[in-house]
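For this depiction, one protein chain was excluded, whereas all remaining protein chains were kept in their positions.
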Amino acid sequence: MAEHYSSFNRGTWRWFLQRVTAVFLIGALAFHFVMLHFVNHAASITFAGTEARMGGILYFTLMMTFLVTAAFHGINGVYNALVNMGLKGTQKKAVAAILVVAGIALIVQGTRVAIAMSPMF
Amino acid sequence: MSQSYDRGTVESFGRWREFSAGMWAWIFHKLTGWILVGYLFTHIAVLSTAIGVDPGSAAVADGTDFYTSTLQGLEELLIVRFLEVGLLAVAVFHIMNGIRLLFVDLGIGLTSQDKSFYASLVLTGAITVASIPTFLAGVL
Amino acid sequence: MYEHDVIVVGAGGAGLRAAIEAHEEGADVALVTKLHPVRSHTGAAEGGINAALHEKDSWDLHAYDTMKGSDYLGDAPAIDAFAKEARHEVIQLEHWGMPFSREEDGTVSQRPFGGLSYPRTTYAGAETGHHLLHTMYEQVVKRGIEVYDEWFVTRLAVTNEPNPADRTCHGCVAYEIATGEVSGFYARQGVILATGGTGQAFDHTTNAIACTGDGQAMAYRAGAPMEDMEFVQFHPTTLPSTGVLISEGVRGEGGILYNDNEERLMFEYGYANNSGELASRDVVSRAELTEVNEGRGIEDEYVHLDMRHLGEERIIDRLENILHLAEDFEGVDGLDEPMPVKPGQHYQMGGTEVDEYGHSCVDGLYAVGECACYSLHGANRLGGNALPELLVFGARAGRHAAGAVEEEPEIPTGPGAKSDDWDEESPAELGAVDASDPVAADGGAVATPQEVLEQAVETERERVETLMERDGINHADVRAKVQKTMTENVNVFREESNLKQALKDIREAREEYQNVAVADPSRTYNTDLVHTIETRNVIDVAESIALGALARKEFRGAHWRKQYQERRDDEYLKHTLYAWNGGNPELYYKPVILEGHEKKYEPKIRSY
Partner (left out) sequence: MSTKIEEKPETETEADEQTSPGEQRRELKRERAAEREQQIQEELSEAEKTVGIKVFRFDPEVADKEEPRFDSFTVPFFRGMSVLDALVYARDTYDSSLTFRHSCRQAVCGSDALFINGRQRLACKTQVSDLESPIRIEPLPHQDVVKDLVVDMEHFYEQMHAVEPYFDPDELPDGELEEQRQTPENREKVKLSTRCIWCGACMSSCNIAAGDNEYLGPAAINKAYRFAMDEREGDDRKQERLRIVEQEHGVWRCQTQFSCTEVCPKDIPLTEHIQELKREAIKSNLKFW
């Protein structure tokens, strides 16, 4: 255990944010499911319906936040799982970089989809 | 020590029969997490294909109705409906056990962590079963 | 070869304390131990640490209690130093973070204990020893003191002048258990033995399997005699199958002893009509064994200790630990059924003869803790006096070895201390050994100090090779034989014929030992070899116990003789010494010192 640590600790923040996003996601994921499978049946979803929902600023913001938190929660979760499997050194750094790129790509693509769906833009 | 014998990682998971509740909870949480993150990427990919954000894609050529037709086409497949039930089960478990873990993080109910794991399993099962009629409506 | 100023052998409470003190005095110290320090048997101590901390208490009273408890076989200089310094040591331990039990105002709690005139026993739950051991190991880690763990010290490197008092100890030889390597440890200033008790000389003991009297036996063969070895404390309540200790607290809370007829034996047969179950340890042990011998024992082996009437709430509140022990080690639920108990060996009052600084007659060789005898406990140790002992004398020896003590000791050691009024015939054939046998005997050191260590390493390598290569019997049989005869014949009750039988059996065991061999061919973690070497030590200490017991024809403290039911101060107010004497063991005596600098003790009738 030779390595030492700065007072600003990424481990702390990642752990904490994982919990904060979890709390948000419990609500957001439940809402998303209820909205698109129970309130609106998945089989009857149309572009018009989607566009109408995405036109609401509140709904749009919620979906965007959902995207970002889910991306963080998922990517961070994957990273933790890999680190727990014993990833170290260069391999660990490489995995971290790939995951960050994948996460950003997910958010960018997701944002483009959202914009395409929303009549606000 | 001249030499020593490492029994390798098989010793962790080769003994699944002896795993306790907390260990199963961790395994299921991790598994459902992997599925959900995988689905997240797939979901965005399907949507972006359907809605045609990339210039030159089939969706763009086909106009915006491609989105509706893709989704409805998928929904007509029985297998997709079943997969959706599975997805719901996975998401509900991840949420239920996630709530359990949040309580554990807050230091609440640590002594009955095994019971809360069983409770999250039961709840997941109940919610999944209850949602089957809604999910399968229209294809059966 | 390794080199340090001070080498401490054994890392239980006494060894750790000695190492810390020597380090504080600027010495380069190393701990060499056959177990990792936290595995040491100090960790099993339950009761507490006596120290006169309260303003209404005084160290005089503590000293007086200790002397009385010793049945006047204690030496005043050791007892006075002990009672005085115990207070500082306990407070220092608190400053090192020991989690003592506390009063409401945040001060350290103290409770009453047997034989004490004031409640002066500090404690940490019923796990005082565990906390003491870990607290001190933490201080060793903090100071970065070097620890060679799982290195078994098998021999001392001592010069071979004819008179042990002229010899010097230059280090020791240790066997690295993990690799089988034999190495020398050169000690510039001194070797401190802190190897603990001798419980393995008996087959029913509260002691650990590692308590084989290594230090006493090594020092003995190097010239420092063993003192007062016949005084062995037997604890009346140990579990029959394992010897695990059931604390005196059970009887303190009101637990009752029953025989097979469900009679309350302590009263029914008049063993202790006043104090009943709470009579002193030796009295209760003798009572239990008498019941068994007269056919009223359960399964002819033990008696019952019943605490069910105390009620579940009280038991769980104060004796929870006991429930776990009875359940885990005897499969008995103390809430539902009485617990089986019988007396078991618990503590060795005697040990390597040292002065009040822990220094033996061999220059540079020290002994501390249970393996030493500064004549503090005399014929009987008081509960709660063992832990302060290892603190006080551990520190004293550490200081002395580091060269920080100016005073001359008052307790004489070595052949010069011999009483001149002793000329009785030897009570038995003493167990001399063929000194040329590399396995069974030590010897053949050279005169030049520089070569002493190398010579010792060579001899030890030869011993290990011989044991590894030849064919022979398993040491376990020899050890079992010694343990069996000791428990049968040198137990709580001691009769002349039994003691002689024991000596005969030990003698036989010694001869059989000349045929032992190690069956395990491996150099890696060879515990067969370790135990084989230990068994040699067990034989030596067992013999000294049996012989001292046979020679002492009186009843004093823990030493009971059937034919001699009185304490005989006119003849036996003296310490028994047993010296190796180059293979011709010698038994002699030296006077007890009842007069210290500040106080003089008068032997009185010991009654509580």
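A few points about this structure:
A, B and C are the chain letters, set down in written order, and residue numbers restart from 1 in every chain.
As a convention for this text, contacts are C-beta pairs under 8 Å (C-beta built on N, C-alpha and C of every residue); 3 or more make two chains touch, one makes a residue touch a chain.
From a predicted model like this one, the values you see are computed outputs, not experimental measurements.
When the full complex is examined, the chain removed from view is found to touch A, B, C.
The hidden chain makes contact, of the residues A:Leu36, A:Leu62 or A:Val83, with A:Val83.
Only one residue in the set C:Ala81, C:Val108, C:Ala272 or C:Met349 touches the chain that does not appear here, and it is C:Val108.
One of C:Glu465, C:Glu495 or C:Asp520 touches the chain omitted from the figure, and that residue is C:Asp520.
Think of the hidden chain as still there; on chain C it touches residues 35-36, 38-41, 43-44, 53, 87-88, 91, 94-97, 99-108, 124-125, 127, 129-131, 134-135, 138-139, 141-142, 178, 208-210, 239-245, 325, 328-332, 422-426, 429-430, 432-434, 471-476, 480, 518-528, 581, 583-588. Taking the complete complex into account, residues 1, 3-5, 7, 9-16, 83-88 of chain A touch the chain not shown.
For chain B, the residues in touch with the chain missing from this view are 1-7, 9, 11-12, 15, 17-18, 20-23, 25-26, 101, 104-107, 110-111, 113-114.
Simple rule for what comes next: only the chains that are shown with their structure count from here on.
Centroid to centroid, with C-alpha atoms defining each point, chain A and chain B lie 15 Å apart. Shown for chain B are the residues that touch two or more other chains, of which there are none.
Contact residues on chain B toward chain A in their complex (touch as defined above): 30, 33-34, 36-37, 40-41, 44-45, 47-48, 51-53, 64-65, 67-68, 71-72, 75-76, 84, 88, 91, 95, 98-99, 101-102, 105, 131, 134-135, 137-139. Per the touch definition, chain A reaches chain B in the complex via residues 19, 22-23, 25-26, 29-30, 33, 37-38, 41-48, 50, 67, 70-71, 74-75, 77-78, 81, 102, 106, 109-110, 112-113, 115-117.
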